[in-house]
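Contents: one structure, followed by commentary.
Removed: one protein chain of the complex. Kept in place: all other protein chains.
Right after this comes chain A.
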Amino acid sequence: MKLTLGPMLYYWPRSQLLAFYEAALEWPVDIVYLGETVCARRHELRTADWLALAERFRDAGKTPVLSSQALLESASDSNLLGRLAASGYLVEANDLGAVKVARDAGVGFVAGPHLNIYNGPMLDWMAAAGAVCWLPPLELGHDAIAAVLAEKTCRIQTEVFAHGRLPLAFSARCFTARHYGLNKDECEFKCMEHPDGLLMETQEGKPFLRLNGIQTQSAACHTLWHHLDEVRELGVDSLRISPQSQYTPEIVAAFAARLAGNEAQADWATWNREGLVDGYWRGTAGIADPQGAEA
């Protein structure tokens, strides 16, 4: 199985973003997803910067993929997408409009996890539209993915979201701006103060979700670390690691070691202090943890 670095879900200062990707050039990942997928207001890296990064990753022998925003609302969102598709790189489509742009441009695309591909006929349709790889919706686990793969008739690569906080929901409203009593259009880019999002706890002090601008994530980190044999047997082609502000290189290295058949020591208590969950993979509530405990 290959290892992929998922798109950046957070808003970091330009220097931090560039340092992150500079380091990633050396990491044992085969595919790197680039581009802004959450909010059009985030602009520390511009389209030209992302395209320059794509070139560097290609030169480093990795496959760059340009990800599209999950929620395309405005005309400029759609125009940006056209530019990405015209660049000649693979794109990741997370919206039916993005699928159209890729199809019309005649470029292959990765059907992202927000396209809601829940069954074989829909996956076949995506493949016919030009998808070369797909990610199941995040809520699908082993049995459900197996059922899609059994039902499909197309040939297509499968990538699963293997490690990271789950991007669960998208809104027009910015919850980070709301927290600060700010309007979305005058948000003062508060997301930058929260490199891993803003934790949302229950009134009993239990971590539940994570506010990340217009995106709502799981507070905990979803992982397939304990299920890699099952993932391989399913015929999955690649595993996605979602960036976090600390310990991403350690996490990538640990997964890479496992995929190479080596022993790997993982220090999850340090790397993901927010805790691990894997309920979705096991066909239950996503918040359920690897010990089988529910919420």
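Side notes on the structure shown:
We adopt the following convention: contacts are C-beta pairs under 8 Å (C-beta built on N, C-alpha and C of every residue); 3 or more make two chains touch, one makes a residue touch a chain; residues count from 1.
We adopt the following convention: contacts and distances are computed from a predicted model.
Protein name for the hidden chain, per its UniProt entry and selected from "Sugar ABC transporter permease", "Transmembrane protein (Alph_Pro_TM)", "Ubiquinone biosynthesis protein UbiU" or "PTS system mannitol-specific IIC component": "Ubiquinone biosynthesis protein UbiU". Only one of A:L9, A:C39, A:L84 or A:V99 touches the chain withheld from this view, namely A:V99.
Summary of contacts with the chain left out: across A:L199, A:L234 or A:L259, the touching residue is A:L199. From the options A:L211, A:L224 or A:L276, the residue with contact to the chain not on display is A:L211. Residues 70-75, 77-78, 95-101, 103, 114, 116, 118-126, 137-139, 144, 147-148, 150-151, 166, 168-175, 177-179, 183-185, 198-206, 208-209, 211, 216, 218, 279-280, 283-287, 294-295 are the ones on chain A that touch the missing chain.
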